[in-house]
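The complex appears here minus one protein chain, its other protein chains still in place.
Our next item is chain A:
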Amino acid sequence: MRVALFVTCVNDALYPRTGQAVVTLLERLGVRVDFPEAQSCCGQPQFNTGYRHATEPLVHRYASAFADYDHIVVPSGSCAAMVRENYPRIGARAAAEGRGGRLAAAADRAVPRTYELTEFLVDVLGVTDVGAYYPHTVTYHPTCHGLRVLGLGRRPRALLEEVKGLELRELASAEECCGFGGTFAVKNPAVSSAMGADKAHHIRSSGAASVCTVDNSCLMHIGGLLSRAGSRVRPVHLAEILASTEESPW
């Protein structure tokens, strides 16, 4: 089983600790993970803003960078969803525009091997108890693309429930979007912030010390609102909780 980490551009540039946590976690579980340096960005910001053609080189890049791996692990629900849901569309549209089947073939190679982190842990490795220890109160926000496009379902919670010392606090209106939405956050800042303010309110009302998701981009928005409002609730990616142990707390 050859496993590669697709760290995502957001994690690479802004949240390297999350990538490090995935490596630590997978190695602890006996998985040797590679980081093919040819990887970059899945193209979601461009694609979702309407720049489909600008996304195409990144589809090729992704498929080539990970060509030698059986499993591609992605610590982001929305980037994994971008590959699985939209790469086939990009390929099909290019073919329909008379530009051949190379993009579609690239998508075909990438899609079945792409796993969001919790899918890889629960479905491929078959574990929910990863031996983690995190002695804090945590509330979990299911981010939209993981929830609705990938259908992650109970996987993230199942993993959190096995973490020793962790106390899970319920989040009101948990399945409602936080308002990030990529370029939506700056194209419709008022609505985005109003949605985020409600999310932040529910997070604070949960009484948890940390808010956890499988997407750092959403956490960047939620965390940015929380800290601007003077809240001490800490945004934390699920991988960092799962990487934490009694011997070496994250």
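By definition in this document, a residue touches a chain if its C-beta (ideal position, glycine included) is under 8 Å from a C-beta of that chain, and two chains touch if they have at least 3 such contacts; residues count from 1.
The definition used in the following text is that contacts and distances are computed from a predicted model.
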{"item": "The complex's invisible chain, by UniProt name, from \"Na+/solute symporter\", \"L-lactate dehydrogenase complex protein LldF\", \"Fe-S cluster assembly ATPase SufC\" or \"Mono/diheme cytochrome c family protein\"", "value": "\"L-lactate dehydrogenase complex protein LldF\""}
{"item": "Selected from A:S40, A:T137 or A:T245 as touching the chain missing from the view", "value": "A:S40"}
{"item": "Among A:H145, A:H202 or A:H237, residue touching the chain not depicted", "value": "A:H145"}
{"item": "Chain A residues that touch the omitted chain in the full complex", "value": "1-3, 7, 9, 11-17, 19-20, 29-32, 34-41, 43, 45-55, 57-58, 60-61, 63-65, 68-70, 89, 125, 144-145, 147-149, 175-177, 179-197, 220-221, 223-225, 227-228"}
